[in-house]
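All protein chains but one are shown at their positions in the complex.
Then we have subunit A:
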Amino acid sequence: MVGSAQTHRLTSGGLIDRSTPLSFRFDGKTFTGFQGDTLASALVANGVKLVGRSFKYHRPRGILTAGSEEPNALVELRSGARREPNTKATTAELYEGLEAASQNRWPSLSFDVMAINQLFAPIFVAGFYYKTFMWPAKFWEAIYEPAIRRAAGLGRAASVPDPDHYDKAWAHCDVVIAGSGPAGLTAALAAGRSGARVILCEEDFVLGGRLLADGGMIDGLPAAEWIARTRGELAAMPDVRIMTRTTLFGVYDGGTYGAIERVNDHLPVPPEHQVRQRLWRIVAKRCLVAAGSIERPIVFAGNDTPGVMMASAMRSYISRYAATPAGRIALFTNNEDGWRTVETAIAAGLQVAAVIDARPDVSPAHRSLASKGGFPVLNGSVSAVDGGKNGVRKIAVSLTGGARAEVEADGLAVSGGWNPAVGLTSYHRGRPKWRDDIAAFVPDGAPPGMVAAGAANGAFGLGACLREGFEAGAAAAQDAGRSGNIGSMPVADDEAFSLTPLWHVAGKGKAFVDQQHDVTASDVELAQREGFQSVEHLKRYTTLGMATDQGKTSNVAGLAIMAAVTGKSIPETGTTIYRPPYVPVAIGAFAGHHRDENFHATRLTPSHHWAAEQGAVFVDTGLWKRAQWYPRAGETDWLQSVTREVKAVRGGVGFCDVSTLGKIDVHGPDAGAFLDRVYINSFSSLAVGKARYGLMLREDGIVYDDGTTSRLAEDHYFLTTTTAKAGPVMQHLEFCRQVLLPELDVQLTSVSDQWAQFSIAGPKTRDLLKEIVDPAEDLSNEGFPFMGAREVKLSGGIKARLFRISFSGEMAFEISVPARYGEALVRNLMIAGKPFGVTPYGTEALGVMRIEKGHVAGPELNGTTTAADLGLGKMMSTKKDFIGRVMAGREALTAPNRQVVVGIKPTDKARRLRSGAHIIPKGEVPGPDNDQGYVTSVCFSPVLDQWIGLSLVERGRERIGEIVRAHDPLRGEEYDVELCNSVFYDPEGGRQRG
């Protein structure tokens, strides 16, 4: 189907490029518009009035505004993975091939089944969710919620991942300006001329703000020419950055502002390697809010009929887009400004049916305009609008004095005055103040560094906007230390201002306050009757202002109606708290590139690429990817591979990359004394050339971390942490050093990334090492005894560190080389180790061997265990103070019935043991009262040929040999297990010392 061909486009004028026609589709129909159109203006130009159905009642809705405050004209833009629900047609730029669909209707926009909701309107009143769908609770999930969601869904989000990219960036400047209307432009001029670094943010795709629609003469130039000249001057300033399609949406502490730049939303698809949107964090010394003001509706019956439009929006469509929302318009105004729409309409050749002016007096100039134009000026207000989905037909007018009149028109422009955009200035819990002279809230102070100017500050005249902006721009630049010559201030006349407040016209039929959430004037009155009188209650009970438009056109009217029914003044009634973002911001923009595999950084071990070549299976360990096992041809099961690796180590030699351990160099004359204070055991007594296992506590007495620390020189220790705690331990040690022990002369250096470290283990370890270590190095038991640690020279001259420590229980060394040699070392180990059957092993085999040896790790160092619980209580020195010493002595932490680490194995050797199973005394019914602990770590032990594990069990070590029950309700299992010594393999330790 082909839609009408721009039947409502004026033959000339407007800021559209008629040489670039664009074809687009709305609800399957094809239309054309021009470059420079929004979707809304293109629909207006094609005579489309009905663009959506409302949220609750499915009432036909048209276009109310021409900006980001739009509550009605929300569409699904694009299709497939790029489908975006609730997109404002009034800000969506038209592009060739644009596809949009109306929302909230089924099966079609003009025939919507759910419009029957209107007949049931009494049950859809304020608070109806709370009142209607109370119980039974299970009905919520099964019936109510799905039905409500389907009925009130608005747009549908895409159901597949967003294919586009989003970016995040920082910017720094002296002055950031929100808005490029007359105040924003003069602010930028003054600040820019001062020499300030300026960022000018404009949410529209062109500069100018209301000047684009309302024109005027500035410095003797027509507005369009003045904008062009100003833009040229700003663009020529090297330190002024103009950012169109960018909305300043939030204010954060310390002069940080959030802005969203819609980089490529105006194109069907972003160009290759470009982002769709960019989230800016702008740090500015000063912020000028020149965000203008928003024209407010008057609430009357049928005010949501398509064809009822804000007066200023109607001017925008006619002047800026050369599109006529109606052929014969009426104006309902309570102020002088609304009349400009009549002037604009007449100039465009439209008919004016009538002006309904609620003010007692209309200026002689307007009276003569009316008589020249041949239309009546009715003193009164609109009480009802007659019309349905095809738009306004008749307008009922209550005349002052009580008489009634009727006006025939197909469009009604409404102006209830203007509300300054007080969002940005109020985001730090600021409360705007009421100004009676303009009957509007204006900013009352602002977050530090911020100031409002122009219409956003309640200065509505063009001349006032230019002046406030210019002065504020100059002051902001000065505050930022810039004092260049600001030149002359652009000048213009101020328009006349006259307004008689009018919020709500009583009448029959639904009168909408919040059109996006279908909140009516009677909902507000009902809320008052039911006691929800505070504005915060009003908001939550009726959902007024809680839609994506955040009530930009409805909040003030809502609280004015509440004020009227409670007999309070508007300032007494007050405003709700303002919260960012000023416009909806896509979650994708907040995420930026941090999604999928880039959600966080990935750290690769020095042997990673080599391991990948070997076909290693990797496991995520924090940010690290670690080789979990190295499957070989013919192996079908991870357990097969892991068992082979364990056997190869225990029977020959293997190696494992342990570079992920945290590594810290501790330097200084007081290094030993420092370590004595952070570990429970002594390190000052450690001989140079020796390593020692250390345990550190938190100050509350619970075990924090463990690892091996070696003394490489009198004043140099090399400390290792667990992989998981590498960062936190560094932070903790710095705290101890800087805050608790500042008197000690010691320095810490994180060297985790500087060293590639490998564990080489198994009875043939020495044979392998001899192949790569300089022959002069003595690796014999005498020359390099167990727990020895020193620097060695490798064949070829590279210096390495060698530590004779063992996690596996075998004869083992750990070797460190500068990280850049890590991969070469691995490849050399493979070549040199070939005769010995060297086998790389992963974290699984590492884990099996540590459980066989009864070494504790993460599952036992779980933030609840003490040193004694782990069987390491004897390590706690009584000769010195250390972190956690006093608190570790508390009664409950030393109680005899604590759960302590003990070995565990099923009595049935064929049974698989599972971690997490609870330990219950034999013969008792499992329950919290007799839960005595749980299984923490399990593995299949190739040495014992059965599943074994470690557990935390009450008095576990006193009960060795006892049979208890392992109760695993998660897997529906229960079986006998025997408590046993936690060192399953070589308890005498002869192998690692050999």
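Heads up, the rule we're going with is that a residue touches a chain if its C-beta (ideal position, glycine included) is under 8 Å from a C-beta of that chain, and two chains touch if they have at least 3 such contacts; residues count from 1.
The working rule: contacts and distances are computed from a predicted model.
J.: Given that one chain of this complex has been left out, which of "Iron complex transport system permease protein", "Succinate dehydrogenase", "Cell division protein FtsX" or "Sarcosine oxidase subunit delta" is its protein name according to UniProt?
T.: Answer from the record: the omitted chain is "Sarcosine oxidase subunit delta".
J.: From the listed residues A:Asp17, A:Asp745, A:Asp945 or A:Glu958, report the one that touches the chain absent from this view.
T.: Once the missing chain is taken into account, the touching residue is A:Asp745.
J.: Identify the residue among A:Ala158, A:Ala171 or A:Val283 that touches the chain left out of the display.
T.: From the options A:Ala158, A:Ala171 or A:Val283, the contact with the absent chain belongs to A:Val283.
J.: Just to verify: which one of A:Glu225, A:Asp436, A:Asp700 or A:Glu791 makes contact with the chain not shown?
T.: Candidates A:Glu225, A:Asp436, A:Asp700 or A:Glu791; residue touching the omitted chain: A:Asp700.
J.: Out of A:Pro835, A:Gly889, A:Gly927 or A:Pro969, which residue would touch the omitted chain in the full complex?
T.: A:Gly889
J.: Touching the hidden chain in the full complex, which residues of subunit A are there? Just list them.
T.: Within subunit A, the residues that touch the unshown chain are 252-256, 281, 283, 428, 448, 668, 699-700, 727, 730-731, 734-735, 737-745, 747, 881, 886-887, 889-890.
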